[in-house]
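Here the complex is missing one protein chain, while the rest keep their positions.
Coming up: chain A.
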Amino acid sequence: MATRFQFENSCEVGVFSKLTNAYCLVAIGGSENFYSAFESELADVIPVVKTSIAGTRIIGRLCAGNKNGLLVPHNTTDQELQHLRNSLPDQVVVQRIEEKLSALGNCIACNDHVALTHTDLDKETEEIIADVLGVEVFRQTIAGNILVGSYCALSNRGGLVHPHTSIEDLDELSTLLQVPLVAGTINRGSEVIAAGMTVNDWTAFCGSDTTATELSVIESVFKLREAQPTAIVEEMRKSLIDSYV
């Protein structure tokens, strides 16, 4: 199910957090409310890690990742990198990329199987993405915008895109991503989807301005109503235990 909350009175929660099926990154805020909101939902399932990237709090937009790995921009400091490596589960590969477009969260939208990237991304970066995240990479635009990471929120079960996306585009993307897509808004009519929410396979977190209509759209497209965290994580645990001696 989807929950609504704020980061320091801002509804753009997707900017300050990154949620995947294996871990959750959270920015360091003035009060602990933000962190505890995530913790209450996810604590016993996946690790919730407080971090900063490149000394900033806008971690959601700077890094891109899924259950296989995490990509951080070149200006991440060594301490942050080390902290991330320590806190995250071992099978998550943390990789720093030398890429001119350093806001990786805005340039890459990915789930566990497929990723959409900014059209101007380097060839090497594309290879690294395919390698580290274990996904198939497609260069695409959404409703004419090249910042695919900002205008779409993706999970393994569905996706929400910019409201002005035409029907042909939706069909095309849907076939590429192999998930159902819907065009909609977040945070009371805002078009920047990924900034306003963050989602994984069983839960979603939205800005507090999100209306009931938008919330119902999100719950239906990401299939959150019947999702139980335990079912999904069980699969992961099995693989985890495998490596345990």
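Methods note: a contact is a pair of C-beta atoms (placed from the backbone, for glycine too) under 8 Å apart; a residue touches a chain by one contact, two chains touch by 3 or more; residues count from 1.
Following the convention adopted for this analysis, contacts and distances are computed from a predicted model.
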Listed names "Dynactin subunit 6", "Electron transfer flavoprotein subunit beta, mitochondrial", "60S ribosomal export protein NMD3" or "Dynein light chain Tctex-type 3", matching UniProt entry of the absent chain: "60S ribosomal export protein NMD3"
Residue among A:Thr20, A:Ser102, A:Thr117 or A:Thr185 touching the omitted chain: A:Thr185
Residues belonging to chain A that touch the chain removed from view: 163-170, 183-185, 188-191, 211-214, 216-217
